[in-house]
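All protein chains but one are shown at their positions in the complex.
What follows is chain A.
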Amino acid sequence: MAEAEPIRPQVDDERLSAIDLKAGYALSGVKDVLDELDRTLIGLKPVKQRIKETAALLLVERARKRLGLAHETPTLHMCFSGNPGTGKTTVALRMADLLHRLGYIRKGHLVSVTRDDLVGQYIGHTAPKTKEILKKAMGGVLFIDEAYYLHRQENERDYGQEAIEILLQVMENQRDDFVVILAGYADRMERFFESNPGFRSRIAHHIDFPDYADDELLAISEVMLEKQNYGFDDEGRAAMEQYIALRRRQPHFANARSIRNALDRARLRQANRLFETSNGPIDADTLSTIVAADIRASRIFSNEASQVESAS
């Protein structure tokens, strides 16, 4: 029997006795993903650090496997916790790509679901629904957004519990087939784990997504505009900086998502301004510049002004 033999390095023609980790790193394409992560995602230092560590672990595991050393496939189910708009979904997508390149998952697709996709409407509806989603996620990553909604504390007959049980069972039995990433606000995730200890013990990696600083948000807004072939002029950039500082103090601040919405509105105002003021031909520069007026027309500035007035 093969198992009875002592574990000894598998020797190929070219004598695999040493593995160059750096070369493996470059060859697997992991470097490209990590570089892209560094380049396109602004801030998120601790997150990037954790992803690099995970990649290193998987590379070392793979090298150990090739040298015939004892290895155990690590459990990679993860939990992303952080405020809205901090890039959890974006990072999950990259994570799927990364795990695929490292050969940890076979297909590398991301199936993004919420409570509605997993939990059924009536008795007997939940199990097939959850299983259907799980089957779709096989070979890839299952991303459960706002996972705590699966558990409804106030209603013990809620079907969410059934979905959780099936999920836990498949997570345990088919560890090699897919990776589960739970995402949501930090405090609610904490409460969710407290009421479902089974989940906490099956999830090895908890990654916290910090809020963005003001300068990071400004950099993000410029990247977003650049992608759509827009740009700020100098005054526009200054206005955006003020806008970010003001917007942060407003309720329902959702980090990068708020910025994206603000930019969408600024583009609307820009189009409107161009339409009303232009006589004769306009050039590409004008068409793609967001000026201070487009941003200062925001409700936030007028609110601030009225607050200052009422205070004084």
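The working rule: a residue touches a chain if its C-beta (ideal position, glycine included) is under 8 Å from a C-beta of that chain, and two chains touch if they have at least 3 such contacts; residues count from 1.
Convention: contacts and distances are computed from a predicted model.
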Original post:
Name the absent chain by its UniProt protein name; which of "Ribulose bisphosphate carboxylase small subunit", "Phospholipid/cholesterol/gamma-HCH transport system permease protein", "Roadblock/LAMTOR2 domain-containing protein" or "ABC transporter ATP-binding protein" is it?
Top reply: "Ribulose bisphosphate carboxylase small subunit"
Subject >> Per the touch definition above, residue among A:L41, A:L93, A:M138 or A:L168 touching the missing chain >> reply: A:M138
Original post:
Where the complex has a chain not shown, which of A:D117, A:D177, A:E190 or A:E216 is the residue touching it?
Top reply: A:D177
**OP:** Decide which residue listed in A:K22, A:K107, A:H125 or A:R191 touches the omitted chain of the complex.
**Re:** A:K107
Original post:
What chain A residues would touch the chain not displayed?
Top reply: 106-107, 109, 131, 134-136, 138-140, 170, 174, 177-178
